[in-house]
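Yeah, one chain of the complex is gone here, protein chain that is, but the others are all in their spots.
Chain IDs A, B and C follow the sequence of writing; residue 1 opens each chain.
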Amino acid sequence: MASNPTPTLRVGMIGYAFMGAMHSHAWRTAPRFFDLPLHPELTVLAGRDAAAVKSAADRMGWQDTATDWRSLVEREDIDLIDICTPGDTHAEIAIAALEAGKHVLCEKPLANSVEEAERMAAAARAAAEQGVFAMCGFSYRRTPALTLARRLVEQGRLGDIRHIRAQYLQDWLSDANAPMTWRLDRTKSGSGALGDIGAHSIDAAQFVTGLKISGVSALLNTFVHERPLSGTRVGLGGSGAGDGGTGQVTVDDAAIFSARFDGGAVGVFEATRFALGRKNSMRLEVNGTLGSLAFDFENMNSLEFYDGTVSSETAGFSTINVTEPAHPYTGNWWPAGHGLGYEHGFTHQVVDLVQAIADGTTPSPSFDEALRVQKVLRAVEQSASADSGWQHV
Amino acid sequence: MASNPTPTLRVGMIGYAFMGAMHSHAWRTAPRFFDLPLHPELTVLAGRDAAAVKSAADRMGWQDTATDWRSLVEREDIDLIDICTPGDTHAEIAIAALEAGKHVLCEKPLANSVEEAERMAAAARAAAEQGVFAMCGFSYRRTPALTLARRLVEQGRLGDIRHIRAQYLQDWLSDANAPMTWRLDRTKSGSGALGDIGAHSIDAAQFVTGLKISGVSALLNTFVHERPLSGTRVGLGGSGAGDGGTGQVTVDDAAIFSARFDGGAVGVFEATRFALGRKNSMRLEVNGTLGSLAFDFENMNSLEFYDGTVSSETAGFSTINVTEPAHPYTGNWWPAGHGLGYEHGFTHQVVDLVQAIADGTTPSPSFDEALRVQKVLRAVEQSASADSGWQHV
Amino acid sequence: MASNPTPTLRVGMIGYAFMGAMHSHAWRTAPRFFDLPLHPELTVLAGRDAAAVKSAADRMGWQDTATDWRSLVEREDIDLIDICTPGDTHAEIAIAALEAGKHVLCEKPLANSVEEAERMAAAARAAAEQGVFAMCGFSYRRTPALTLARRLVEQGRLGDIRHIRAQYLQDWLSDANAPMTWRLDRTKSGSGALGDIGAHSIDAAQFVTGLKISGVSALLNTFVHERPLSGTRVGLGGSGAGDGGTGQVTVDDAAIFSARFDGGAVGVFEATRFALGRKNSMRLEVNGTLGSLAFDFENMNSLEFYDGTVSSETAGFSTINVTEPAHPYTGNWWPAGHGLGYEHGFTHQVVDLVQAIADGTTPSPSFDEALRVQKVLRAVEQSASADSGWQHV
Partner (left out) sequence: MASNPTPTLRVGMIGYAFMGAMHSHAWRTAPRFFDLPLHPELTVLAGRDAAAVKSAADRMGWQDTATDWRSLVEREDIDLIDICTPGDTHAEIAIAALEAGKHVLCEKPLANSVEEAERMAAAARAAAEQGVFAMCGFSYRRTPALTLARRLVEQGRLGDIRHIRAQYLQDWLSDANAPMTWRLDRTKSGSGALGDIGAHSIDAAQFVTGLKISGVSALLNTFVHERPLSGTRVGLGGSGAGDGGTGQVTVDDAAIFSARFDGGAVGVFEATRFALGRKNSMRLEVNGTLGSLAFDFENMNSLEFYDGTVSSETAGFSTINVTEPAHPYTGNWWPAGHGLGYEHGFTHQVVDLVQAIADGTTPSPSFDEALRVQKVLRAVEQSASADSGWQHV
């Protein structure tokens, strides 16, 4: 590719578990299917365990490795830092990177607290003035069906929005003997189902409707308080320990909250990893005065759309197979009907991020947008700890 | 109801098994929900076993009983004869009834042979000149979703029709030990899956599209050639015998055929009672130049409609919940979304039949229409017995 | 039917709108398909407008009419009073009937206030000691799929229940110009979506799981505060007035609440008549430690069941076509796969009520069970009016 005249975007990535593998794939794949103004180079991968990070870099296609994330911030040959570590490390890394003039892509949720998120957002605003940009990785937005949903709302096809219902249902913790992971340790993850998957629902609901949540009433629940320390669950971050014993679950297993949105819409949210049989059922329904939408990630290539302006003789929810050239992103992939998968949202995220950087504009979701999600998460926790009393965001 | 000024339509029914129970319910129920020009009276029920027919009449609400169907033909106080017996008896009863000036409702398939069907159709044509009418009970037409399908085709919403695919899948014979019934005895039933359920598919395909089948190529297959004589299967006609032994299955277990329709459409049909897991999956799909339809009786309150004139951004199969006031028949029942069941097609059949009689017009499907189905059945059998060679209808 | 040796159950019914038509059909139809120990007679129909009630009685098959419900309570030839009037009249009628020794079937919600419901429940308890019984008409319980759901929970197929999500979504008020009806007038209906349809969800959730709601946090919302007085909506109770002007909507348009159940399960409920495109989507999902269930009334003949004890290679939500002889009620109807409709739940309600009366046992749902639903409704309203703060039931 030496002859490629496209300027490069040299990426350093921190973390190489589930999200690291996914981001690597996205960085590698985006330029193969999209005309990017900057060509990503997988320059260096960082992780604490030298042997493990080397092995991961070989597999994932990174040119170099490092064991200290700070070295990436200091390197001249890095343009962007991609943060794929647990939430407790986001603030420190992102702020250091932005201050060093590196663009940042940071996995969600943005941080483990509003205070951290506010500092990160401030750093991002300051960096933007220097032409350095930050994005938070709410990748579900880039599922073509959800991007199309947003487009239909923008076009006014739903009219005024009245109802939003968002559920994010998984079941990988349903077994009380599933092992402890960092995702169940509040000091690492900030919260449980709420921040891990509920954050996606909050972002998706606000993104699709263009409305902001103004207040919530919430209930959090933990079903299993103690789990075995040993064992590893593929892909979702098992604990390293394998010597038996149990660990305390210090996060919510399920989060339920009602919400009001600016403009009068009402919403109801639920996030759980105990919905036995639901593997990754990230559902969103929106009802407006003119139309309605329904989505379930388990059928991620489809969007259900009800056009209320059609006569009642033929009105019904249409299953749009979101794989047409007319749909977001899909024209760069395969012919209609040849569906995409989970990973494509991450590739689209890279596409949009690289384009924004080349354009000198703040990508979306910005750290400010992610901060807003963080404030909803906080309000949910505050309401839950105050007898579900209403909490303004 | 003595004060009811509506003239009556005195009904005599022959047969009181599955179809007899269904027809009784329809006769009783139709005037409760529809404004009928003639009020049906359940005057007499006929069957060979005096005690059984008496018990059935009590349960089903018939005023009188008879053990010889001929007495119904002779009675002055009968206006219409409803034939719910196996196919081998249809011709004799229907022709006698029509000649005696009784209207006739005859269960499908019209007869066990084209020759019988032709005589019946001739009798019906002659009777019609005297204001006496005959209808064949292809009740699926009156499922609101299929009536709506017909309406959409008539409105031109599908454009020119190219593809028809019709499957009628059941599984009640999948168990090789399910007992012998008259439906598996060619002398009683005429054929197997072909006439029992395939006939519905043929009628529905021709009804919905308004096109006639011009030729077929077919394959018939029998999976289980011998079955135990004992045992009774609820509702679908077990043999009377219970003394063990086996009976020979002399009909097809499965029928598959391709078809050409007048106008250039092509079709593919399948009927079987061995599709394990499919309980009553009567499916119909139609693709035209402007739109498409899909229906499955297992979701009988829904019709799928693809409007090809919608932009590709939002085009998709719409699931129409066929329970709106704008839909056929449904405005006389419950509010939208409060679905109907299998039996309602039979009630609608009574509604349309009574209306046609009061109007002095031939109801549809007429015996001529049913004869056309019979000719397709014959062509299928002829092709199947001639190495699947093409057979004109 | 004069020769029928079965003792009769002489019914007087009050009200003849949507619910009256439905109950009439159920009383007429139940003895045709089920062996009832008492034969229902449709003895007298009561309503204030003499001409209208006469016309309705003719259509629905009632022998006599009355314009004052009190006359039914006084008549010797009435064994059971069926109350199909708006909620504000339930208490007075039901208590009078029970005190007069008449069995009672009362439409839901039981009353418009907990105070009324408590008096009704007390009257029912007193009457039961005299062998006089009362039932509240939560008919959805008798949808075969939901009765099967209950059975599976009882069998332990779900293990310990963790999650319940219940949505009741309709859209008939989505149009801001849909006319005012008694259902939107708090003095008649007690509440809006909450009592009209949310009550069904509460009953169904408690019935299926066998668990009681112990507390709630709620949000109520009214989207359209004023509506035209004229016009009538078929089946759902238009106002009589047709002289223009507008009426104030004094009830909730949407109700959202989270709940805790005895035993540790958490639930989330939503009821609305503004979910554009959803006609009668009464959904219930239950997740347990061993299995899960999902139901949507728009596919009322199906129940989704996830058996968590199946190996992950083949585990998945099974779509049970609830029409087999092995399923509740369905063996008395048509062959497998030949679906039932909305009305059959009401027929099954009659079957179970008549059986309980004959057995001398209190039918379910008793007035005490319905009182419990009423208390949940009250707690929801209390929480909603107290900033969504937690409210014990």
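Everything below uses one rule, namely that contacts are C-beta pairs under 8 Å (C-beta built on N, C-alpha and C of every residue); 3 or more make two chains touch, one makes a residue touch a chain.
Predicted, not measured: the structure shown is a model, and the values here were computed from it.
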item	value
Which residue of A:182, A:297 or A:367 touches the chain not shown here	A:297
Candidate in contact with the missing chain, chosen from C:152, C:180 or C:340	C:152
Selected from B:104, B:315, B:357 or B:376 as touching the chain missing from the view	B:315
Positions on chain A where the hidden chain makes contact	1, 3-4, 18, 21-22, 24-25, 28-29, 31-33, 58-61, 170, 172, 234-236, 278-281, 297-301, 321, 323-325, 331, 334-344
Residues from chain C at the interface with the omitted partner, ascending	148, 151-152, 157, 302-303, 305, 307, 310-321, 324-327
Contact footprint on chain B, counting only the chain that is left out	162-163, 165, 167, 171, 174, 176, 217-219, 221, 223, 254, 256-258, 260, 264, 266, 268, 270, 272, 274-278, 285, 287-292, 306, 308, 315-317, 383, 387-390
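Heads up, the rule we're going with is that only the chains that are shown with their structure count from here on.
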item	value
Chain centroid nearest the full-protein CA centroid	C
Distance between the centres, which are taken as Cα means, of chain B and chain A, whole angstrom	54
For chain B, residues contacting two or more additional chains	321, 324-325
